[in-house]
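For this view, one protein chain was removed and the others were kept in their places.
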Amino acid sequence: MGASLATVWTLARKDLLLELRSKDIVLAIVVFALLVIAIFTFAIELTPSRARDVGPGVLWAAVAFAGVLGLNRSFAVEAEGDTLDGLMLTPVSRELIFFGKVLGNFIFITIAQVVIFPVFEALFNISVLQVETIVIALLASLGFAAVGTAFAAVSVRVRSREIMLPLLFLPTSVPLIMAAVESTSAVVDGGSWGDFSEWLQLAIAFDVIFMIASAVLFQFVLEE
Amino acid sequence: MAALPKIRLIWLGFTAALMALTLWMVFLWVPTEINQGNIQRALYFHVPVAWTAMVAIVLIAVASVAYLKTRDEKWDRLAVAGAETGVIFAALMLITGMVWAKPVWGVWWTGEAKLTTTLILFFIYVAYLMFRAYFPPGEQRRRLAAIIGLIGAIDTPIIYYGAQLWERAHPSAVVGPYSNNDSSVDGPVGLTLLVATIAFSVLFVYVASERYRLRKQEDEVMALRRAISLQALRVATTSDSTESISSAPAGGA
Partner (left out) sequence: MGTKNSVALAVQATGLEKSFGNAAVLRGLDMTVRDGEAVVIFGANGVGKSTLLRVLTTLTRPDYGSISIYGRDLSKQAEYARLSLGAVLHSPMLYGDMTIRENLNFFGKMFRVRDLPGRIEEMTDRLGLGPRMEQRTRELSHGYQKRAALARAMLHRPRILFLDEAETGLDEPARKVLDGVISEHRAAGHAVVMTTHSIERGIAESDRVFVLAGGRIALDAPSSHVTPNDVTGLYSDPSDA
């Protein structure tokens, strides 16, 4: 167990090191998400009440769409140097490789959100930096990472992977996006845990189910 | 070989007869619903196609698991047949749903849980079919498609649960007078629904099996092509070694 965790961490740390050098993924997520949010501030005339109504939806749509960009990169990096083959040659079980990748992507999306949330709060004038929203954000990042890592590994072998990944990832993530939007709305409207517990349960269920299902299916993805 | 077309013909006839019976029941036999009027007849199509779209998902899930277990191409064919037919039935479900909703509830789209779920599943399985179109044929495509099909199926109950929560959180902007109308489904209505559901299920089986057959023939053509190109290669190889000099490129492409 300890050795497995160490392997997962070694894998994730490798991705973090590469990201530190190239800054491709986090930067792409942050810039794209902020762009979406900024465009919406022009597209919608933001009265305070309207900002509260549409803000959470805009925020999570931006994160989901931007997340696709980052997820695309996470396997493109492995495909470019054929390092995916290098990973496949190691005796590490495919589940652990999956969890390593998920952990890396989870950290990237989370770091990106650390930048996205304050800027969103400033532009939309609604307070999203609260304990509740942070928990929601972590749950959402985890689910995005789980589903996104599996689909990124599927679509990395397709000619037009930039098209394929969002088409697979976004509809599948709809329940998680719903949960994130609805819980954030509840928080923005002054609600607390009890007001969105069902949505939290949905997010947790989504995370658990797809963490397990994707890990099991991942070995089939990586075969050739 | 001769028995197969006969079974298909009988099945087609059976489907046609059931469809005719369904149409007669829906439009001539079952009494008009008092509140909603004629538009309520859309129900007799909406519910059966929704049911078959659901059956299609189960079919894709089962076939995908079976493919990953056995790697037998027939399961892949079954999954594709299910997906292609299912996408069409899901589209019909969405269209009949909207056609029904507009006069009754005053809006095309209500965010009703089953409609929302079907819409999202429609997108997932369209992506599934697009993936297959993008990817070159072979074992890898069958395997990756099975994974996508399976993830979509696993997602289905989660989407439905989410859509239900969403529907409850957003009581839809229903303008029509019958929004809280629980149509009773007993008597002639229930019987018509039952017959229509059976008819559409039979239709689904027919269309999907025809698609399966077509798929199989496509694969057979591919295999024949491969055999021919190998044969050409072998002929070229033997002439190579006997004549020792052969500048002609070996045939077959």
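All chains are identified by letter, namely A and B, in their written order; residue positions are counted from 1 within each chain.
As a convention for this text, contacts are C-beta pairs under 8 Å (C-beta built on N, C-alpha and C of every residue); 3 or more make two chains touch, one makes a residue touch a chain.
In this text the structure is predicted, and so the values were computed from the model without any measurement.
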| item | value |
| --- | --- |
| Which residue of B:137, B:157, B:171 or B:187 touches the chain not shown here | B:137 |
| On chain A, residues whose C-beta touches the chain left out of the figure | 3, 6-7, 10-11, 14, 17-18, 21-22, 77, 80-83, 85-93, 223-224 |
| Chain B, residues in touch with the chain not shown (by the definition above) | 136-139, 222, 225-226, 229-230, 232-234, 236-237, 240-241, 249-253 |
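Rule of thumb we're sticking to: only the chains that are shown with their structure count from here on.
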| item | value |
| --- | --- |
| Distance from chain B to chain A - Cα centre to Cα centre, in angstrom | 31 |
| Chain A contact footprint on chain B (complex, rising order) | 68, 120-121, 123-124, 126-127, 130-131, 134-135, 140, 143-144, 146-148, 150-152, 154-155, 158-159, 161-163, 165-166, 169 |
| Interfacial residue positions of chain A with respect to chain B in the complex | 147, 150-151, 154-155, 157-160, 163-164, 167-168, 170-172, 174-175, 178-179, 182, 198-199, 202, 205-206, 209-210, 213-214, 217, 220-221, 223-224 |
